[in-house]
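With one protein chain removed, the remaining protein chains of the complex are shown where they sit.
Each chain carries a letter (A and B) given by its place in the written order, and its residues are counted from 1.
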Amino acid sequence: MAGLKAPAPPAPTAGAEQPAPPARPRTARRRRGVGSLFVLFLAAAYFLVPVAASLWFTVDDAGNGISFDAYAKGLTDDGLITSLLTSVLLGLATVALGLLLMVPTLVVVVLRLPRLRRVVEVLCMVPLIVPPIALVAGVSTVLSWEQELASTPFYRTFQLLQNRDFPLVLVLIYTVMSLPFLYRSLDAGLRAVDLRTLVEASRSLGASRTATICRVVVPNLRSSVVSGAVLSLAMVLGEYTVATVLGFEPFAVWMVQVGEYEAQLSVAAAMLSLLLTWGLLLLLTNIAGGRARNRRTTA
Amino acid sequence: MPASTTPPATPILPRVNRRLRRMRWPAVVPFFAFLAVCFGIPAGTLAYQAFMVVDPATGESSPGLDNVSTALSGAYATGLLGSVRLSLLTAVLATVLGAVIAQAVVNSRRSALRKAIVSASGVFANFSGAPLAFAFIATLGTTGTVTRLLDLSRTGFSLYTFTGLVLAYLYFMVPLMVVTILPALDGIRVQWREAAASCGATRGQFWRHVGLPVLTPSLLGGAVLMFGTAFASHATAAVMTGSSVPLITIQIANALSGNVLVGQENLALAMSLNMVVIALLVIAVQIPLQRRSNRWLA
Partner (left out) sequence: MTSNAPIAKRRTAPDATGVPVTLRGVRRAFGRTTALDGLDLDFAPGELVALLGPSGCGKTTALRILAGFETADEGEVLMDGEDVADVPANRRDIGMVFQSYSLFPNMTAAENVGYGMRVRGAGRRERRERAAELLALVGLPGREGHYPHQLSGGQQQRVALARALAVRPRVLLFDEPLSALDAKVRLQLREEIRRIQLESGITTVFVTHDQEEALSLADRVAVMRDGRLEQCAPPAELYARPATPFVAEFVGTMNRIPGTVRGGGEVEALGRRLPVHGSAPAEGTEVDVLLRPEEIAVRAAADGTATVQVATFLGGLTRLGLRTEAGLEVKADLPSREAAALAPGARCTLVPHDGAVLVADRSAAG
């Protein structure tokens, strides 16, 4: 790394008297620390300036000092509350569906169908190759068959999927989009414990299958389940592309629409969403951290 | 089941195994069914319809390459190229900056600092899309705080350009790279550094001969992830710059919502297919490298 050269070699000391040296200067160590701190300081500036500037933007009332109107307006705005609520519900539904699909599958694959592990992994990663915009292009084409299917029982299904109050189709797409997160965190959790041995031990001690799943499998996967869930939730709360193409109006879409005429309000909403992400991840690290602490005390 | 795939069944637990065997297929069926319906059908439609040409006069569709060739020419070619350029540049920058910051974190050896930076990176890596666009508009937009403070409009700087997009993209890509690369940097053992020093190598030589070769697969993996993330991004650019910077994601969205011409759905599908192909190509580069690093670090 630049600027961190080793100190110069010492002057030749052949035959010289060598008085006991006093405390050593620790230049090399100190300089290295300074280099790292400098890099981190620059990074902190890049990341904090937009947040500070945005906060200022929301409270700066041109020429009239500071005003919290944007926040006051936001908190009473029906659009914000409705859209945020939609987003939260969509997020929770996505997380629930994703976990219902993934946890049993992965547990069974690890325990009984190790041959399928690669297949499941590849399938879960495939959504990374198809960008959301491409996926939604495919979905909107499929949804456009609605008219042609008018006479079949599928018609009702299509209508249900596109219910404006609670668009199920978004839940399905978001679940597909969250598979990579869920897989990664659950897989990490499963690798950290030897699930097969745990289950066999529990069964050999006489526990029933249900008890084994509730008392052994789930607690051991808790932190990875939470981390996958939080990441999916954060993704859904800020999702814009899919929702806007399909014409729904969750939080991010509302934010953009409001931005057309109320810049301050949408920036305030953006800060709110940063705060939400932060809170969610804080929750995650606390749960994961608590677990790590438990491990240490029992070790 | 062939004996090689499962360890010999524990003789004490035949009942357990039989029960578990009974429950194994039902548990995985919903997963495969879900993927087939919610991912397979749209993706299949995408791949199929991209090659179906709708005759504007009759409304009949027939197989043909018209969509694909349109998607690769004119304004659409510019959009695809713009997306690739933006993704390449931001991927390289994010990889380098993310690795440098992560190494600074590793060097600092302060666990409180590290914790703070890791959780901040987690937050900022998830702060993308529309909220990010608004934060940047509020900061560097025409009436943005920093624009006014530093009088940036006089310097000719504008957020609504390629450069502006790079700045905004890095805001979530660099933290993503930091959390992605940290484990790999932790994997660079202190012993290697010290062994190299005792062999007479300088810090620079250590990084050139050992550190970087060992990290190369992880860095490339990170770069591929960065490219994919930037390439797939739509919301940030859509909100910040609209259509002023040609990007394929925005063109797809426009074609889908019929903003340009009615009846362009299949063109949107062809463009989407191009995106998938490029993503596949980029990932193909990384797989053999990943394998090598797994072997080294096993």
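Here, a contact is a pair of C-beta atoms (placed from the backbone, for glycine too) under 8 Å apart; a residue touches a chain by one contact, two chains touch by 3 or more.
These numbers were taken from a predicted model, which means no experiment stands behind them.
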Option from B:Val68, B:Ala196, B:Leu256 or B:Leu273 whose C-beta touches the chain left out: B:Ala196
Absent-chain interface as seen on subunit B, which is shown: 189, 191-192, 194-202, 205, 209-210, 213-214, 295-298
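As a convention for this text, only the chains that are shown with their structure count from here on.
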Residue ranges of subunit B touching subunit A (in the complex, touch as defined): 5-6, 10, 12-13, 16, 19-21, 23-24, 27-28, 30-32, 34-35, 38-39, 41-46, 49, 97, 100-101, 103-105, 107-108, 113, 115, 117, 119-120, 122-124, 126-140, 143-146, 171, 174-175, 202-203, 207, 228, 231-232, 234-235, 238-239, 249, 252-253, 256-257, 265, 268-269, 271-273, 275-276, 279-280, 283
Touching residues (chain side subunit A, partner subunit B) in the complex: 1, 4-6, 32-33, 35-37, 39-40, 43, 46-47, 49-51, 53-54, 56-58, 60, 100-102, 104-105, 107-109, 111-116, 120, 123, 126-142, 144, 172-173, 175-176, 200, 203-204, 209, 231, 234-235, 238-241, 244-245, 252-253, 255-256, 259, 263, 266-267, 269-271, 273-274, 277-278, 281-282, 284-285
